[in-house]
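Below: one structure in structure tokens.
Left out: one protein chain. Kept in place: all the others.
We call the chains A and B, going by the order they appear; numbering starts again at 1 in every chain.
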Amino acid sequence: MSVLSKVGKRILRTLIFHEPTLEKTYILEESEKQDVFGEGPKTDSKNKTDPGDNTNQGSKAGTADKTGQGKANNTDPGKKPGSVNETGEGNGRGSEKNREENDNSKQNEEGSPGKVRKILKPIPVGVDDLSKDGNDSGKNKGGQNGEDSKNKKETQNEDSQNEEDSQSEEESEISTDIKENLEYMKNAYSIPLSGDVVIREFDITIGEKNIEAFVIFIDGLIDSTVLNHFVLEPLMLLSNLDIKYVQKDIKTIILKQLLPYNQVKTVSFYKEVLENVNFGSCALFVDGLNVVFTADVKGWEHRGVERPNTELVIRGPQEGFNEVLRANTALIRKIVLNENLIVENLKVGRRSRTPCALLYIRDIANKTLVDEVRRRIKSLDIDSITDSGELEQFLEDNTFLPAPQILATERPDRVASMLEEGKVAIVMQGSPFVLVMPTTISTLVQSPEDTYMRFPGGNLFRIVRFLGIFVALLLPGLYVAITNYHQEMIPTDLVLAISAARERVPFPSVLEILIMEISFELIREAGIRIPGPIGPTLGIIGALILGQAAVAANIVSPILIIVVAVTGIGSFAIPNFSLALSLRIVRFAYIALGAVAGFLGITTGIFIQGIIYAKAKSFGVPFLTPFGPKTAGAAQDDFLNLPIWKREERPDYLNTGKRRKQDSISRKWIVREKGSDES
Amino acid sequence: MKRISAAVLLTVFTVLLLTGCYDGREVDDLAYVAAIGLDKGVTNKLKLTLVFAVPSATGGSSENGGGSGEKTSSILTLETPSIMAGLSLANNVVSRQVSIAHAKVIVFSSELAREGISNYINAFNRLRELKPTINMAVARGSAEEYLKSIKPSMESSVTKYFELIYRTYKYTGFTANTSYFKFYKYAKSTFIQPVATLAGITKNESSADFATESSIVRRNSGFPLEGEFKAGEIPRAGDIKADIMGLAVFSGDRMVGELDGEDTAYYLMLRGEFFQSTITHVDPINKDNVVLLLIKQSRNPVHRVELSGGKPVISSKISLEGDIQTIQSEINYESPELLAILEKSVEDFIRKGMEELLQKTAEEYNTDIIGYGAVAKRKFATWQQWLDFDWHKRYPMAEFHVEVDLKIRRPGLLIRTMPIISSKKGSV
Partner (left out) sequence: MKAKITFGIWEAIMMLLNTICVPLLLGFPRLMIETGGTAGWIIPIYITVLAVLFFTVIQRLYRNFEGKDIIDIAEIALGRIGRIVTGILLMLYIVFLVTITLREFTEDMKVIALINSPISFVMMFFIAAMVFGCYFGIEPLVRFSSVIVPIIALGFLFIVFGVAGNYDINHLFPILGNGPRAIFIDGFFLVSYFSPLVLLYLIAPFVRTHKIMKITGYTTILLSSIFFTLGTLCYLLVYPYPISIENFLPIYQLARVMEYGRFFQRIESVFVLIWAASAMSMLSIGFYFVVYIFRKTFELDYRRPMIWSFIIIIFTLSLFPPNLMTVLELDKMYYSKVTWIISLCYPILILLIARLRSRNPEKEAKTR
């Protein structure tokens, strides 16, 4: 009994008073630090986002491994491949290297403080979280140091993590003996148990030498034609040709002259090889080399770029994301068209190593926000992950808040416009939903169409949507409250009509509405799960249950059908499915409160829900921003849209690098010469 | 600690949810009173008549053919010491809980009204359920009879009948907006006195009952104009027995007199609450015919009160505008010269009517229903001075000067009327 109650209490506690794990607001502290100390402290964060550091820019397909040594090895385009062998002697070495690089870039940055200054904004008054007084600088300094050491600790942690991993076989280095390698790979993939892994052995002739080699790839993940023409053919046929200038090194010859394929990497650890092969590369093992060439020849079957399924617009781009990471990042890049868009590669999952991409615009997004997102992703200690829906739950601040704190969208244009605002996006391999953060309540009720449509139409959409939210959340509760407690406010004719309609209904109106709401939820759920061919039958059954039969059988009154139907329609008008879903849940609480104490109960519900919302944060940004806390220039497009030429600033709460989106007179043609008053 | 507090809170909430619903009442658990009638009781102080709206007849679900022939209302009369006691007695008769939240009218019998209704007025104000804007009416005769005689022919619901009929003043000018809220406010006021709508029942069973003896001619036009009736006096017959017309004049909580339709129109004009009304005016040139004008109030009335030696001298200026609706005599009143004659004649007529009304309220009824006291109040600096002046005592001495300014704005569709040519006149 006591154990039970303890568990129960704990559950209840988490349900009610769930505190976000993130007590402090990182954005605030970081930006403040930057503000106070100028260049010193920020280098840490700056470093991580430096594009020279780790950018593949898509040239190396999604495999820029950044953990430990891999980063130092071959993701840096500025380094010669020849230096590959030097690194990777040990984990400690690699991380040391990292640190050195950090120092370098620190110096670089100190060279250009002006630019840095520009990015760091003075803190606006009003956003409490982003603003803090810098009075007690001494204390801050202490905190800063602590932070630094924490960072170091973090890297160490990472290293020790790697060490842990290296106990498993995958971490070991590649042998120079091809037999050993072949054996290793066969073991790793359990060949011949595993049927789709193909190993093709052949010889490469360089000069007079015949060198044994093999490629390993997974059938179905790769594009056979590409593999044949650009990997196997040159190696097996062209290697026999005379080569004008002969390199000394076999490795260099293969890499620089024999492999005409555009994306080839050299890796020196089995773990990496396996990772690459698992993600659709082919790995070329050559006898006598302790490195492996992996060519990204992936060409698996996937869905094309189609119209988005959930966020439809009438006016605007009709492309939606699909399940392929690179296709998705390309779709975004296609819209942003700016070199400052950073696509940072991250991996999630100890076993699955699912590739993800962290997207932001370097000179707009707040550094500390980017760091925080990166920190959260990197800290995930999980085996595998399937969809960005799971990732969202791992990253969000508050699990029990009845509203999403990260936006999931299927639309590249939406992601692009949010990146331009200064937000951060995460694309995940295998998920057509891209996560955008931070997300406040106003983002959730926006649709991309609001800005594509002309000013009056866009605002009409907004108002209708607010109405939809109001109706979906409160209408059943209000109906119960009014009919049970405040009959006098119903117009007399209506009250008589309701009374007459309820004449033969045996249930109290609360039960009546619950019956209908639950059957409506059933129909909704069934509508999603039902196999396609028998879908239409559901509509018929639903319409019959909800519409005719329930009324005819005197189970419910016709007016209640209207209430439930309008509630349903209202919830469909909410652009964000996740928000709609959460409101659908909360709606039942309002029904209960309305039944217990009428409007007083409903107000209590609104108050408590409001407080919970006001407490919530999404990546350090209060959820109710820009309404509570009110931020400067709040009304640009958060509640209703201003005309497009008036939406001049990026959201204040994001504390972006560039505040203004457009000039105060964006339409230069409107500037008339003096004296021409007549238009 | 947190866990405990959360658990306690949750328990409290669960308990609340389980024990709540103290006040919850289903819509169909209530019996909606549409009208309340108050008469002097025989066995007790009060005879209370309640008219219930019957939902199944009025709301009518479509399957059952929506209440054709069903009763739309049900009437209950009982004798009780007070209104609240009566309502709780009524609960023993009516199966549902009696709710007066949707009551539309309170009807007092004139007998009760003349004795004073302060008890009931005060009782109503304490009730949250009752709508403050409910209409107040005084039935000439018995309130019970009046309510019984109401058989709405147009509406399926008796509440709608009450709502609509007490709004007719907006286009007739023969009754006024006499809400309970206003009545209460004025009855307790030091500068104005209340009125209530006058309601009645016709005695005529059919048109054969019309008799010239019972016809009333209050003004000297030779035939009764349409405003010269009070409720129940209109010569009419048909299936609708009840009607409203005119006002009951109160002094405090006591009814002291009645106004007919025309007086009511003047009352509204003087109050500045006149919307529009058609008035019939005897043709100033051709006395056999009449001119019909649609009158509206163009500006708020301007009142002035002089207090010369404690005796109020009151002057009012009423601005009206009108449209010509009918000119029976075919005289070209649309021409500027003749229009002036017509305007002058109507102005005189209205002014005379108003002065008579005012004299009547001052001398006969001793009650300031127009609210001149509000204007007089401005002459005083503090409340105490105003109380010492005692307006209600001084009003009967008042002297009245009324000025009426009528502008006829437009003549309808015609700008002149050509005479009808008949061969009998022989002018080919």
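We adopt the following convention: a contact is a pair of C-beta atoms (placed from the backbone, for glycine too) under 8 Å apart; a residue touches a chain by one contact, two chains touch by 3 or more.
Keep in mind that what you see is a predicted model, and the values were worked out from it rather than measured.
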Inset, instruction - Can you pull out the displayed chains that the omitted chain is in contact with? - result: A, B
Inset, instruction - From the listed residues A:Leu312, A:Leu380 or A:Ala614, report the one that touches the chain absent from this view. - result: A:Ala614
Inset, instruction - Return the single residue from B:Thr190, B:Thr278 or B:Thr417 that touches the missing chain. - result: B:Thr190
Legend entry - Of A:Ile515, A:Ala573, A:Ile606 or A:Ile644, the residue in touch with the unshown chain: A:Ile606
Inset, instruction - Quickly run down the residues of chain B that touch the omitted chain. - result: 1-2, 5, 8-9, 12-13, 16, 19-20, 22-23, 101, 125, 128, 131-133, 163, 181, 184-185, 188-191, 371, 374-375, 377-378, 380-386
Inset, instruction - Could I get the residues of chain A that touch the absent chain, sorted low to high? - result: 17, 23-25, 28, 125-128, 131-133, 139, 482, 485-486, 488-489, 491, 597-604, 606-608, 610-615, 622, 624, 627-630
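Throughout what follows, only the chains that are shown with their structure count from here on.
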Legend entry - Centre distance in Å when chain A and chain B are each reduced to the mean of their C-alpha atoms: 68
Legend entry - Interfacial residue positions of chain B with respect to chain A in the complex: 2-4, 6-7, 9-10, 16-17, 20-21, 23-28, 30, 32, 53, 55-61, 63, 99, 101-102, 104, 129, 131, 157, 159-160, 163
Legend entry - Residue numbers on chain A that touch chain B, as the complex places them: 5, 8-10, 12-13, 16-17, 483-485, 487-488, 490, 492-493, 495-503, 505, 508-509, 552, 558, 592, 595-598
